[in-house]
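For this view, one protein chain was removed and the others were kept in their places.
All chains are identified by letter, namely A, B, C, D and E, in their written order; residue positions are counted from 1 within each chain.
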Amino acid sequence: MTKAVITFGEAMLRLSPPAFHRLEQARSFEVKVGGAELNTAVALVRLGRRAYWVSRVTDNPLGRLLACHVREAGVGTDYILWTNEDRIGLYFLEFGAAPRASSVLYDRKGSALAAIRPGMVPWKAIFAEACWFHVTGITPALSLSAAEATEEALAAAAAAGVPISIDLNYRAKLWSTEEAYRWMHKFVQQAQVLITTEEDANKVLRIEGTDYAAVARRLAETYPNLQVVAITLRENPSVWRNSWTAIAYAGGKIYQTRTYEVEIVDRLGAGDAFAAGLIHGLLDQDVQKGLDWGVAISAIKHSIPGDFAWVTASEVESLLCSPQLRISR
Amino acid sequence: MTKAVITFGEAMLRLSPPAFHRLEQARSFEVKVGGAELNTAVALVRLGRRAYWVSRVTDNPLGRLLACHVREAGVGTDYILWTNEDRIGLYFLEFGAAPRASSVLYDRKGSALAAIRPGMVPWKAIFAEACWFHVTGITPALSLSAAEATEEALAAAAAAGVPISIDLNYRAKLWSTEEAYRWMHKFVQQAQVLITTEEDANKVLRIEGTDYAAVARRLAETYPNLQVVAITLRENPSVWRNSWTAIAYAGGKIYQTRTYEVEIVDRLGAGDAFAAGLIHGLLDQDVQKGLDWGVAISAIKHSIPGDFAWVTASEVESLLCSPQLRISR
Amino acid sequence: MTKAVITFGEAMLRLSPPAFHRLEQARSFEVKVGGAELNTAVALVRLGRRAYWVSRVTDNPLGRLLACHVREAGVGTDYILWTNEDRIGLYFLEFGAAPRASSVLYDRKGSALAAIRPGMVPWKAIFAEACWFHVTGITPALSLSAAEATEEALAAAAAAGVPISIDLNYRAKLWSTEEAYRWMHKFVQQAQVLITTEEDANKVLRIEGTDYAAVARRLAETYPNLQVVAITLRENPSVWRNSWTAIAYAGGKIYQTRTYEVEIVDRLGAGDAFAAGLIHGLLDQDVQKGLDWGVAISAIKHSIPGDFAWVTASEVESLLCSPQLRISR
Amino acid sequence: MTKAVITFGEAMLRLSPPAFHRLEQARSFEVKVGGAELNTAVALVRLGRRAYWVSRVTDNPLGRLLACHVREAGVGTDYILWTNEDRIGLYFLEFGAAPRASSVLYDRKGSALAAIRPGMVPWKAIFAEACWFHVTGITPALSLSAAEATEEALAAAAAAGVPISIDLNYRAKLWSTEEAYRWMHKFVQQAQVLITTEEDANKVLRIEGTDYAAVARRLAETYPNLQVVAITLRENPSVWRNSWTAIAYAGGKIYQTRTYEVEIVDRLGAGDAFAAGLIHGLLDQDVQKGLDWGVAISAIKHSIPGDFAWVTASEVESLLCSPQLRISR
Amino acid sequence: MTKAVITFGEAMLRLSPPAFHRLEQARSFEVKVGGAELNTAVALVRLGRRAYWVSRVTDNPLGRLLACHVREAGVGTDYILWTNEDRIGLYFLEFGAAPRASSVLYDRKGSALAAIRPGMVPWKAIFAEACWFHVTGITPALSLSAAEATEEALAAAAAAGVPISIDLNYRAKLWSTEEAYRWMHKFVQQAQVLITTEEDANKVLRIEGTDYAAVARRLAETYPNLQVVAITLRENPSVWRNSWTAIAYAGGKIYQTRTYEVEIVDRLGAGDAFAAGLIHGLLDQDVQKGLDWGVAISAIKHSIPGDFAWVTASEVESLLCSPQLRISR
Partner (left out) sequence: MTKAVITFGEAMLRLSPPAFHRLEQARSFEVKVGGAELNTAVALVRLGRRAYWVSRVTDNPLGRLLACHVREAGVGTDYILWTNEDRIGLYFLEFGAAPRASSVLYDRKGSALAAIRPGMVPWKAIFAEACWFHVTGITPALSLSAAEATEEALAAAAAAGVPISIDLNYRAKLWSTEEAYRWMHKFVQQAQVLITTEEDANKVLRIEGTDYAAVARRLAETYPNLQVVAITLRENPSVWRNSWTAIAYAGGKIYQTRTYEVEIVDRLGAGDAFAAGLIHGLLDQDVQKGLDWGVAISAIKHSIPGDFAWVTASEVESLLCSPQLRISR
């Protein structure tokens, strides 16, 4: 069996009122599941890779509901640690329209993953069959013990010679920039691939810069282990329509790809889908492919309800070859 | 303005999958709000009384959503303590069908009311305009500080000469029978009215008995301050159809009322509606009316989605006078 | 082309909250269309007859929506009088569960049909191609001019030699029993077929009796023009389950048929479907068939949402031949 | 307790088919509640003011449903006149997309408020505790007696020294421009604040002008009692996207504020939210604040389903300080 | 009775997941009905014409459901051939957002119309009362026997002197361009009116050209029987917003009309609505009216869910006279 991509993080039930209602108006919620690392695993499976999601999940109907979504999307659940303790995190999502941005309310305190501690996950066995490890800055932000568990995971991946990608994903509601710097600065030193926005690079890693290329270059210089630095670029002329692209810096060179005008159904998980496309290309040793596929799959992700990129590899290829907005029939 | 009934407790968002789906199958949730004491306040307002719900609620969109439901039902929100801390409790409800009972999953840990402490609520001012105080065994079960706050409330009500009703409402997921006994035994000594099932009387107050009347009598003897003891009686031949009635014991006499065959849409909150009907009658100094109205409004409650008894006083009266199952037009 | 059954009456938009919610709780309404005479026309079309619905309808989106439902069900709309005046009547339906009966709230004042007057409908032309005329006591109850228009219709039908059936359908919210008697007593004298419940016969036509057969016989004696008197019989042990049957009296003889235990999804329109089955049999000169089909189609109607009997003739036949509660596959 | 804003007008149940369906296609309706003055009261409560809605409402399940929405939104219902007569007005709303505009069908004839007459409302008591009175041109347009009742209300407010704002809100389906002129010309003479569009100023008050500032100035000259004249300005490049702003004229000076590009979920009630923001500022004696907050809250209103502005004061402040279309988390 | 337009083709149940979900995510489908020729018939009825839809339909609940939609829209169902064989075709529709186009998945193999053969339809009788015949390139593409049946229909229409319009409507999933050419080349020789896009003219009829006018002219020259050639023109700057217009060529002259910026709710059936507007004008011998109405009704169609143009003639007239994007009330 081919080796798998391993991701590590929290996923939550995502509850959103229908049709642009505010939470205060909600009389029903649509239920989805999302979590940065899980979203990346899902998108990798959609592109044809094998992927596992490592996490800790409470064994009650909500935890099982969450696992149903993971399995449905084809991501391996064998490495989930089931527990009778703690709870399933939730997040509540309001869809906006200009001038009201969409907005997220987290209710994740006390979650099962926040209580994870080093020693709980059999990382050595997991990485024995792994071809990649991906984690974001959200996992260590959950709690001190989760940061320590992330550290353990990174060390184990490194020991097993598994390439590591990190998406900075700074969440101000989870930790301060100081805390983030303390941990992420260490973690990025172990990674081969870094994904970030210009803003997060500044907030978390204290890299300033006037243009994207310069920021990418300075990141690569600061963390010489990094072989690829990718920066996603979003312009928000409105809530329903954005421009979306990314650049990559590798081997001293800036890679670019097409910019997409996206009509936004649901932008949650777009950055995570970008990570998947990038990893997909890098697993083929092809930075340009990673950038192209990353931006393309994440552009399509904006059109799909939920955090998951319900896209096929052939749809990504079609978009890359011959974009078409006519109805397909 | 007429004096109001004061209730004190937690309310939660209630999320339930539609049409008998299991939680694991849920792709949407219907949103309601419920909480034992709030439910009783709602039913009292429906019967024409003024009522306030005292609680502590997190000031975020979910807390405001909860307050929307309270206001919608006509219950006073002036005595809610708003806080930026903690969270809104949730409960997830699965509707069943024989041989699968309906079932509730609580996610209420860390709620704003669990963090309440004595001294937070201006009880003296509140009881100055109150005609009744109602609380259930759930409030002290939430946390030690909530138990202490309940104790404070009861003392304040007693000091203000406000009659007190307590519904035992034992919740095994919140505390042990030992803990329950320790607090409730003390609390019931301060109450004028006790509402319970035979089973809870046994578990919480250690009153054993072979028949309802005997249990009621022993309760009244054990807690001589009690002027009325009411016991609700449910028979469950199936999940969709129950028999429902209650008895009351007061002044050495057993009161009875009609037994209703109820077709069950949603039985949550039925006991709380009974409490409201009982209090409604007792406020008119009429035990038989309290029993009749309590059982009638709670019988109708079984037919209504949500925890609240969306019933009018005239509907209760019609049911008491001339029950009719023909379509009304 | 075969001759058609003509019906004359009002239809309304029917708005009902989902899943047993009370109207006060409604955040959405399901939209159906119903009206006693229209319902009968629909059921006749389902059984293979041609039928027209004569009415007066406001030409706005709601009136056109109503006509969409009429056309969808296959009933002829050619004889609808379209007007720019007045409004479309509405009725709001709450589904109940024991001990709460289902209930209807009418908002039909000022409807286009209430404003109908004699001379508006080209009855002579309509009845030239008609094989039957059916009307209920609701149409004349709408307004004085509607009663006069009904009188005109009945006279025209009689003049054209078209058999007439009347369903008493007393509605206390529309007129008093005195008013009802004044008009219906006259109208029934012109009919060949009368459909009623024992209760309506007493209220409207002042026929008292201790048993169904006696009431039917007395009706036949009081109105000697009547060739068939049918009385529907419902027992309501609960809101979700009824017993349902009917008897007919014709040529001095009582006809009986099977009693159905019906599980009730929606009982609105059941009586109207009975009328259709009865007329269907009588058009074949077969009283027993009329009774059998009337009770069978209306028994099935109880299982179908909306006022219309979405049943096929072959389903009615199957029920009559070999009732089967196993899943059909 | 702080003094409250009083509004006076009709509210209706608002029924709309989901997802851009035409009314003729409707198989379900979403239920909201709306009415110009009520909408303004709601938005004032959202901004932290106390507000009451004075109206006359039929005491049936639909009237109680309507009152549920009013209470839910925090608006005082104590001054509602409940009656067993008349009916609840309805309006049906179709959402459009270019080149099809959204559209409203009223079914409000015979409503309880149309039957209001002078002498029914205890205005003197109401205004004793009031800090503001707001009414629109819709209330007097409902009927002659409603116009007289409006006149009575304005006189009472003036007598009590309560400041008055009027929104012209011309509705061609309710009255002619001649009738409107006859009443509104009189009413505006009593107001301190006038809100209008350029078009309505021309139609109702016969004020012509080539630019907004000139129209505002001429209004202020014609009605010298007016201290503030506000004109809302909408540009409709499409149905889903508008430009939205307003100007104010006060003390001989034109006030301006930002123009918002709004993505339109539901524009009903936007003008009413503007009135609320304006009054909110004027209660603080700050015309610029009124204009800024009026335009900001109404810009956000476009993004929210229903007539009510489910916005918080802090959201308005954020928009005024630092508009942000990125997802908020 | 006025003569009717006859259309001939297949209709399918159309199943689409709500709110931009992918088919893989679907947990519910909305049900509509669509088919090119049926859609045109519906739009003609909306504009005031009589129209019939000739087809072959399986007599099971799905076939009857399909017929319900046809009747609801006012199209004549008398010429449907009912059969117990075969099945009802389905199509599954995914709504997209840039850069993901909307997409259609057909499941129509083995449908009742694909099994039609010459001799089944009584064309002579049908065309005796017909004023027009319309068919598209989809009907002959269904099967060889359907192509032969189309040939028979065209011959019968020609024999009866009924004008014929053909919409090329090339469907690559049903046949090759070679097959299409073989049949359509023959068929177009019998038509008076041809509707196409530039692309289909090239693919099916091998007419190349650099501009629309030139293509239309070459079509008219190649098929001298053609009196009118119409070409629809769509520009897709995004999935949610298109530019939409058409041109017509007749009597050596190019006709033009307004271009509409359309916000797209559902573009299925827009081309078919264009055909209806064109035929509507041509029945009045007015090419310019046909073009104007065709483009206007189809522009509005983009705003309406489902394949059918739920528009009224007066709405089309309003759009032609004075387009207005303000809310209509």
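Basically, a residue touches a chain if its C-beta (ideal position, glycine included) is under 8 Å from a C-beta of that chain, and two chains touch if they have at least 3 such contacts.
If you're wondering where the values come from, they're calculated on a predicted model, not measured in any experiment.
A.B. asks: Let's see if you follow the contact definition: name the visible chains touching the chain that is missing.
C.D. replies: Across the whole assembly, the hidden chain touches A, B, C, E.
A.B. asks: I'm checking contacts with the chain that's been left out. Which of E:C68, E:V228 or E:I264 qualifies?
C.D. replies: Within the whole complex, the residue contacting the unshown chain is E:C68.
A.B. asks: For a quick check of understanding: of B:G96, B:G209 or B:P323, which residue touches the chain that isn't displayed?
C.D. replies: Hidden-chain contact among the options goes to B:G96.
A.B. asks: If the hidden chain were put back, which residues of chain C would touch it?
C.D. replies: So the residues of chain C touching the missing chain come out as 18-19, 241, 260-266, 299-300, 302-306, 310, 315, 319, 323-329.
A.B. asks: Across the whole complex, list the residues on chain A that are touched by the chain not included here.
C.D. replies: Within chain A, the residues that touch the unshown chain are 68-69, 71-74.
A.B. asks: For review purposes, identify every residue of chain B that touches the missing chain, sorted by number.
C.D. replies: 19-22, 24-25, 96-104, 106, 171, 173, 234, 236-240, 267-268
The criterion applied here is as follows: only the chains that are shown with their structure count from here on.
A.B. asks: Keeping to the contact definition above, tell me which chains border both chain C and chain D.
C.D. replies: B, E
A.B. asks: Starting from the Cα centroid of chain C, hunt down the chain whose centroid lies farthest away.
C.D. replies: The chain farthest from chain C, judged by C-alpha centres, is A.
A.B. asks: Quick check for you: after a Cα superposition of chain A on chain D, what is the rotation angle, between 0 and 180°, in steps of 5?
C.D. replies: 120
A.B. asks: Can you give the whole-Å distance between the Cα centres of chain B and chain C?
C.D. replies: About 45 Å separates the centre of chain B from that of chain C.
A.B. asks: By the touch rule stated above, which residues of chain A touch at least two different other chains?
C.D. replies: Only 19, 22, 24-25, 27 qualify.
A.B. asks: Chains as vertices, touching pairs as edges: which of line, ring, star, complete or other describes this one?
C.D. replies: It is other, because the touches fit no line, ring, star or complete pattern.
A.B. asks: Please list each pair of chains that are touching.
C.D. replies: Touching chain pairs, listed by label, come out as A-B, A-D, A-E, B-C, B-D, C-D, C-E, D-E.
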